[in-house]
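Here the complex is missing a single protein chain, while all its other protein chains stay put.
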Amino acid sequence: MKPRIPLAALAALTLVAVAACGGGSKTSAADAAQAHGPINVWLSNNAQEVAWGKQAVTAWNTAHPDQKVTAQEIPAGQTSEAVIAASITAGNAPCLIYNTSPAAVPNFQAQGGLVPLDDFADGASYVTARSGEAGAQYKSPDGKFYQLPWKANPVMLFYNKKIFAKAGISTTAPPLSTYTEFLATAQKVVSSGAAKYAILPSPSSQFFQSWFDFYPMYAAESGGQQLVVDKKATFDSPAGKAVAGFWQQLYAQNLAGKEAYNGDSFADGTAAMASVGPWAVAVYKDKVDWGVVSLPTQAGSAEDQSTFSDAKNVAVYTACTNRGTAWDFLKFSTSKEQDGKLLEMTGQMPLRQNLTQEYAAYFTANPKYKTFAAKSAHVVEVPNVPASVEMWQAFRDAWSNSVIFGKEDPNQALSQAATKINDLVK
Amino acid sequence: MTSTLPVGVSTDDRAGGGTRKRRPWGRIVGLSLGAIAFLFPFYYMIVGSLQQRSDTSLGGAFPKPGNVSLNNYHEINAAINLGRSLLNSAIFTAGVLVGTLVFGVLAGYALARLRYRGRGTLFAAMLLLQVIPFQLLVIPLYVQIVRSYGLADSYLGMILPFAINSVAVFVFRQFFLQLPDELFEAARIDGASELRVLRSIALPLVRPALLTATLLTFIGPWNEFLWPFLVTKQAGKQPLAVALANYISTVAAAATNPYGAILAGACVLAGPAVLLFLAFQRYFVSSDLGSGVKG
Partner (left out) sequence: MSAHRRQPIGMLLSAPYAVFIAAVFAYPLGLAVWISFHKYIFTAPGVDVPRPFVGIDNYTTVLSDPAVRRSFLNILVFLVINVPLTVGLALLLATALNAAVPFRTFFRVSFYVPYVTASVAVVGVWLFLFSSDGLVNQVLGSAAPNPSWLINEHWAMPSIAIYVTWKQLGFFILLYLAALQNVPKELYESAAVDGATKWRSFRSVTVPGVRPATTLVTLLAIITGANLFTEPYLLTNGGGPSGKSASPVLLMYQRGIEQGHPDTAAAIGVLLVIGVLIIAGGQRLLERRQA
């Protein structure tokens, strides 16, 4: 009779084998920062970003044949964080990922997956020189930069001129500046039958949805405050309550939809307005005759009010062995020339200071983007705190329950969320 | 005496109302209503995928001559390499099918008809495996396959977690359990070795179970998105489900009819599975199994 290997023993053997194989390489950080050689980078699979990425890679490879860069794509959507987290754990993350969400950086940092840019001699100074003051909010709690602020999509309010005209609202200067005006306009749009909803941000409970309904308006109303400052939630304040009360009215009067919409409600004409960034310019080009204004505030919107940045950044990952090349390529791909190409090819705003002056020619030729460029100097990012995803999920759950579905008083819900969040980020 | 019915006479007529042959109208009406309920969403998908401009109103459920075009399919074909993705899907699925049909049959037979040490443990493990949600295992599984086994960016890495479908093993076990004991006892009494019994008695009979198992096992890898995506980043190795998901999340927004493009992709993905079912389902007719024992 054959000797039998019990299942358990086989499992134990596997475990031991795996543990034995699990060691990482032991190069010191300083050495790795100097190492040069071929590297891998990941781009988001947005078609225009891929096109930009490919030309940047080709340009670099021609000039540096001994430090070849290979680019691959990963999905830009919700699964990208799962993919990156998995690859950090497995140790096969690439050197650079041009799709690093600022909200995910605290988690990746806790995993030990990110290289602080301060490790490079000119790391911190490069970031500060390129992005100026707006770059400071991307520092981690330990004062180092674990990400390079790359590009932003400042959120503004698009409106459909055809629908507004049908409802008898001015298409050149629509009254959307204060909450009262906005509500009145919204009521007019819906009651006249011009559109089913005034605005339809996704009512879904995913943690990041608040970035497109609550957060841009909170940034404006609070004068540029993040959700959490100095480990304390800030939204349990008159500004936060005002924004919540405003949205509550929109939902209660059915001016904003509570159900998921299949497809793009703004493109389909189901919603008269949308809060989106400059990426939408290319998407709605032939579909909607749109205009853009700042989001409303209680007192009235101002030119220089803040909004949410919806930024995507670049980070250097610890699985990288040739970090010297990675840093050099990162600087190359965020140089004035390459930032300009990014702007031309994708319409998204590089997080570079004095954007309108640096690329004046482009903005003269493409005036539709100018508003966004000016706005990109006033962007507010998600707070760089530990447990950031959990924090946003707690906020979204409270928002969804009180503001969208009206099951609770928003002020109470926000207070409870603030207490919970203070507990999480301390 | 075995009764083999002449071809073409359905058992239903005999088992039904005596010797009168009646059209089963009630059944047809019932089935039709059911079929409409089941097919309507798929019908709507096809109509939606053929729409040039998205028409989400109720009237959009009926194809309007001016709004019908293959544009969405063209856009998808331009955006992703349909041929290559289909090939990758086929390789992935074929690998899983081979693993399941070859090793699953053996395991199912052993679990059903043989007694040996560890049989109970294996059966329990198989059940347990079914119960565990994939999300619980995904990251450690990824680490193991990529780091310990070094199978990143490979078809084998994609196939491995799905290699032997446990539901199929269950089905094979069920199938072999339902075969009459006498079949096997007769052979054993005649002195046949176990391998002989397997080869000459069990395997020739297993075809219906093979068909069922193929249809069951096919869908998993064919529609699977997360795992192949995690394991391979090379666009040239990604199966259709991954390519479509990528398309949906990005390019689709810029298409003329984004939702229509998504539906077109889904129709393309569903096509081969439906064809496979069409091809196999006609084998699901009563075999003369029961009568093979007597006489």
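Per-chain numbering from 1; labels A and B assigned in written order.
Everything that follows uses one rule, which is that contacts are C-beta pairs under 8 Å (C-beta built on N, C-alpha and C of every residue); 3 or more make two chains touch, one makes a residue touch a chain.
Just so you know, these numbers come straight off a predicted model, no measurement behind them.
Taking the complete complex into account, the chain left out of view touches A, B.
Contact with the chain that does not appear here is found for just one residue of A:G91, A:P175 or A:G340, A:G91. In the complete complex, the hidden chain is touched by one of B:L50, B:A152 or B:A241, namely B:A241. Check B:L87, B:L122 or B:A235 against the missing chain and you find that the one touching it is B:L122.
The missing chain lies against subunit B, touching residues 3, 5, 10-18, 23-24, 27-28, 30-32, 34-35, 37-39, 41-42, 44-45, 48, 56, 58, 61, 99, 103-104, 106-107, 109-111, 114-119, 122, 125-141, 144-145, 147-148, 160-161, 163-164, 167, 169-171, 174-175, 177-178, 181, 184-185, 194-195, 198, 208-209, 211-212, 215-216, 219, 222-223, 241, 244-245, 248, 259, 262-263, 265-267, 269-270, 273-274, 277-278, 281-282, 284-287, 289-291. In the full complex, subunit A touches the hidden chain at residues 1-2, 4, 7, 10-11, 14-15, 18, 22-26, 81-82, 85, 88-91, 93, 107, 110-113, 202-207, 258-260, 262-263, 318-319, 387, 389-390, 393, 397, 400-401, 405, 407.
Note that only the chains that are shown with their structure count from here on.
Between subunit A and subunit B, the centres computed from C-alpha atoms are 39 Å apart. Contacts from subunit A toward subunit B in the complex involve residues 4, 6-7, 17-18, 21-22, 42, 44-47, 72-77, 79, 82-83, 85-86, 89-92, 262-264, 267-268, 270, 282-283. Every residue of subunit B that touches subunit A in the complex is listed here, in rising order: 54, 56, 79, 117-118, 121-122, 125, 138-139, 142-144, 146-148, 152, 226, 229-230, 233-235, 245-246, 249-251, 253-254, 258-259.
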